[in-house]
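Here we show just some of the chains, and they stay where they sit in the whole.
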Amino acid sequence: MRTTIDINCDMGESYGAWKMGADAEVMPFISSANIAGGFHGGDPATIRATVRLAADHGVAIGAHPSLPDLQGFGRRVMTISPQDMYDLVLYQAGAVEAFARAAGARLHHVKCHGALYNMAANDAGLAEAMARAVKDLGGGVILYALSNSRMMNTAKKLGIRVAGEVFADRGYADDGTLAPRGSPGAMIEDAALAAQRALSMVEDGYVTALSGARVPVSPDTLCLHGDQPGAVAFAKAIRKAFSEHGIAVASP
Amino acid sequence: MRTTIDINCDMGESYGAWKMGADAEVMPFISSANIAGGFHGGDPATIRATVRLAADHGVAIGAHPSLPDLQGFGRRVMTISPQDMYDLVLYQAGAVEAFARAAGARLHHVKCHGALYNMAANDAGLAEAMARAVKDLGGGVILYALSNSRMMNTAKKLGIRVAGEVFADRGYADDGTLAPRGSPGAMIEDAALAAQRALSMVEDGYVTALSGARVPVSPDTLCLHGDQPGAVAFAKAIRKAFSEHGIAVASP
């Protein structure tokens, strides 16, 4: 049974004049920030401000690279090559890292965004390219990957540090992947239920899938969705549940 | 009198399916490559390939940040704030740096592109923001700036290393700035004349302005224009002149 868990949240997804998320409100509740690198959101000014905000809260700074799809917010699958994957991770992570260093901090982790996250979880070539990019970034940067995915094994084989990610507010299929957004049960909107699921994953190492099956998970880091209306309420409920059960929150 | 000079060239300005410049042909003749960071040219794949090419030739790797103007190739002035300047330099330089590190090399210098180069040379706020960005990149990164410009003084005041840049193939005004492209005498297309001007700047520390006046220059690095038709011929002529006069070519 774990006594510590990371809570990560996508951050810095505003772009120019357009605002998204409640970064300042959510930051106090998390231990890792995944900061958009400019391809689906996050212009340079937003990256700088978000890195600063994370550093001020002692939150670990991560890069959140995406497919180059600003119009589609990185949610549309594109058939890219493993080389494309490697290149776009390095580019966006390097950009975020420069701001981290300028803020007196360092790049702690990388987590892919949207469609890229799912593509990397399941495709051998993309997973290997992703892991290689994180390795080449150097500095012990940690890869956040879907718990029990092929991506996790690939990362371990390449000798890079990897954290298994779980989701308290998403429905699971029997194979440990997430039910697609829009399918029944895919999104869990009740904060109390989400908190209970989070607890159960951390304490027992299992999640109840949509079918009712018990699916094993490796909960190193828990994803909080910062762009949901109730993000802060979710965060508070989960932190309270963890606190009551003696589970500490800290970045890996 | 100097016995060593750097030769730098803008590189990696292709974008996706579009090719520009003769990077592979020119690389053997230079000691510093200014690699486009994606805002006026240079997608992630191009950055990776160009960094690799430079590393293979022992050429120092620099970032070449630009205004965000892909359509205008970064040649159109935009009224940006000093904060914008800081942010876009850090973003693009960070991206190039990640590829340099992945190639087993390091980021050696930063030189602004096109309109941004001229804007930074003359505007106090932009020059200061530019210098601060280079300082915050850390690692002893060198700023390449127009010889004798305000930018050079600003950089020195901030305590960062700076290299004065001169141009063998451009006409000069009496105040040491470049005559604008398109004005009479702005472009020198004769390789022999350019080589002679290069020599004279390095050996004497002066350039003859369009008015005939002798203008002092600080020739730490000489810019070669890689996108001109005769780039390779220029490069050979200048290298030959330097060699015959015992002037070594090396990055600062």
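Observations, loosely collected:
The first chain written gets the first letter, and so on, giving A and B; residue counts start at 1 in each chain.
By definition in this document, a contact is a pair of C-beta atoms (placed from the backbone, for glycine too) under 8 Å apart; a residue touches a chain by one contact, two chains touch by 3 or more.
Since the structure is predicted, the reported quantities are computational estimates derived from the model, not experimental observations.
The complex in this file is a homo-oligomer whose displayed part has 2 chains and whose full count of copies is 4.
Just so it is clear, only the chains that are shown with their structure count from here on.
Chains compared, chain A against chain B: the Cα-based superposition rotates one onto the other by 180 degrees, nearest 5. Residues 38, 43-45, 47-48, 83-84, 86-88, 90-99, 101-102, 133, 136-138 of chain A touch chain B in their complex.
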